[in-house]
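Every protein chain but one is kept in place in this view of the complex.
Here is chain A:
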Amino acid sequence: MDTTKLQKRAAVSAMLDPKIVMPAIRASFTKLDPRLMIKNPVMFVVEIVAALTTVIFLRDLVTGGAGLGFTFQIIVWLWFTVLFANFAEAVAEGRGKAQAETLRKTRTESQAKLLSGAGRDYKLVPGTSLTVGDLVLVEAGDTIPSDGEVVEGVASVNEAAITGESAPVIRESGGDRSAVTGGTQVLSDWIRVRITAAQGSTFIDRMIKLVEGAERQKTPNEIALNILLAGLTIIFVFATVTIPSYAVYAGGSISVIVLVALFVTLIPTTIGALLSAIGIAGMDRLVRFNVLAMSGRAVEAAGDVDTLLLDKTGTITLGNRQATAFRPVRGVTEQELADAAQLASLADETPEGRSIVVLAKEKHGIRGRDMAELGATFIPFTAQTRMSGVDAGGSSVRKGAVDAMLNYIGGGAPAAVASGNTARAMQPAALSELGREIQAIADDVSKSGGTPLAVARDGKLLGIVQLKDIVKGGIRERFAELRRMGIRTIMITGDNPMTAAAIAAEAGVDDFLAQATPEDKLKLIRDEQAKGKLVAMCGDGTNDAPALAQADVGVAMNTGTQAAREAGNMVDLDSNPTKLIEVVEIGKQLLMTRGALTTFSIANDVAKYFAIIPAMFLAFYPQLNVLNVMNLSSPQSAILSAIIFNALVIIALIPLALKGVAYRAVGAGALLRRNLLIYGLGGIVIPFIGIKAIDLVVVALHLA
């Protein structure tokens, strides 16, 4: 996949990019501040023992002691261990910092046109002085001073500052596209905006904080993992502090530095060092994907999602239905129907209307006609008539929903039946024979997953235009992939159950909710949650807000309303609902990376025991050299090699921590087998090889 390739390149380049590396090296030292280190218990402990051994070393240096060269090397590597951990975190943060810089530039000190009354009188005030509830006017060329809701007007807005997409978007009052973001620029027209966020808590402010990781809260899983690591550290304290007493019994003694080396290599420094880098990189990966998670908790929850609610339109199908067939009634030719349908659609700029004109041309060679030449007047679609058409030269053509058209013709259809739900409502004998025929065709179209559109000329029904939802290419495979991940997909649609079932089958979703109201959605989420499942959904409208808030992962579209954006725990800047799938993958990747490195870190201990224990006791129990399975050259080189390996493995694993362990949708069993093999078994074997190799180098360089 392109995205993962991109991420890989990004991860590797971050390690090499001097713009990130240089500040990161500096940060590795400033992060030594114990007040910062204490947040990471494992590395904090390493810092403490490094500091203590340094003091002891200095004392010995003054008083004069033996083996100072060896002690010095161990101490240097102890400090490196801490620095490498800080470096990992700093590199992860560095990537976000660069992004934050760009964002900060957009937060210029703009002037705001504060409105005093209902008119357009305003006074210029600094943007920073605005408070929630203020009304401001934003005209072409102005930068929107803060987040808000459009209360009047419509304007095209350039949101490149936050989305990176230069094509302008429309923002208008009412409806689902009323939210505007501070720092974006109005290109044309004007809007009246009610401010909804104070300075410092705007969307861009939050973005900056997020990508910088400044206010990063530990996520629940991270907290649990930290407890485990702290617990293991305590266990190894017991294991090491008791050794001197055993040695005394055996008639020997063990130096502090050797004990420290054993202790530091045994405690889970690898995962301890990389844990926060993994978390930051996970958030960062989302940001690169133009998705903003409001908390790390949400990213974790994404990995746990069991049920995905997806809106049909825009996610599963292309946003617009397209005409696919003309279905005339008996006695009317397809050509006649196509001609009338094309005429009725000439002035119809909706994608559906355009697709009828295209189909008429493709199938029947009917060329476009000029409305003015025909002297035609356009009758636009209204919510009351639910039809549109053209009056030209005493003739009138109309097209519209089947029940609305029957009503218009005088078929006696009950008014205001939801579109497409006519099948049963229309059955009564009151229908004319023609009406029944139209109805039969309409049913047929519905069953195949299409939407019927009736066409009439001069009050006579000619037939049905079949509009069809076009299922997005490749979406079926995506759903199959999700199924392999163990995630159930539910399609949400306003269509009638028949149409919904047909599209559901075509797209390959597991289930669907037809004729869904916002309440139905909310209920569905609650039901799933009651079964213990985690639910993810995306939405944009204000009426989606309750469901977005209820869902465990609610991705709000950036184009959506302020209410929706506040309710969700993620915002998709590209407003692409299909992304929900990637969000889940990124969440899984984050958890997997943590698990893989924890397993690796703990598995490493086996080799370290075999390196250090024989070396430690060799002086008084030479027999124990049998345990020196790596055949390390001397006790000193064994201990030094183990501690060098322990430090270097942190650096070696930074790229993996940043780019994450690759996720494959192959089911948990296969995934676990693969990862256990690589990180579990690998974690046992690799240090044996690594420590041996380092030992050879240490001996070659006469370091020990």
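Definition applied: a residue touches a chain if its C-beta (ideal position, glycine included) is under 8 Å from a C-beta of that chain, and two chains touch if they have at least 3 such contacts; residues count from 1.
One rule holds for everything that comes next: contacts and distances are computed from a predicted model.
UniProt lists the omitted chain of the complex under the protein name "Potassium-transporting ATPase potassium-binding subunit" (options: "Quinol oxidase subunit 1", "Potassium-transporting ATPase potassium-binding subunit", "NADH-quinone oxidoreductase subunit M" or "Ring-1,2-phenylacetyl-CoA epoxidase subunit PaaD"). For the chain left out of this panel, the touching residue among A:P220, A:G331, A:P380 or A:G459 is A:P220.
Here the missing chain is touched by one residue of A:G435, A:G463, A:P577 or A:G595, and it is A:G595. Residue-wise, the contact with the chain that is not shown comes from A:I235, picked out of A:I38, A:L68 or A:I235.
When the omitted chain is restored, the residue from A:A66, A:L124 or A:V626 that touches it is A:V626. Although one chain is not displayed, its contacts with chain A can still be listed: residues 220-221, 223-225, 227-228, 230-232, 234-236, 238-243, 245-250, 300, 303-304, 306, 483-488, 531-533, 587-589, 591-592, 594-596, 598-599, 602-603, 605-606, 609, 613-614, 616-617, 621, 623-624, 626-627, 661, 663, 667-669, 671-673, 675-676, 679-680.
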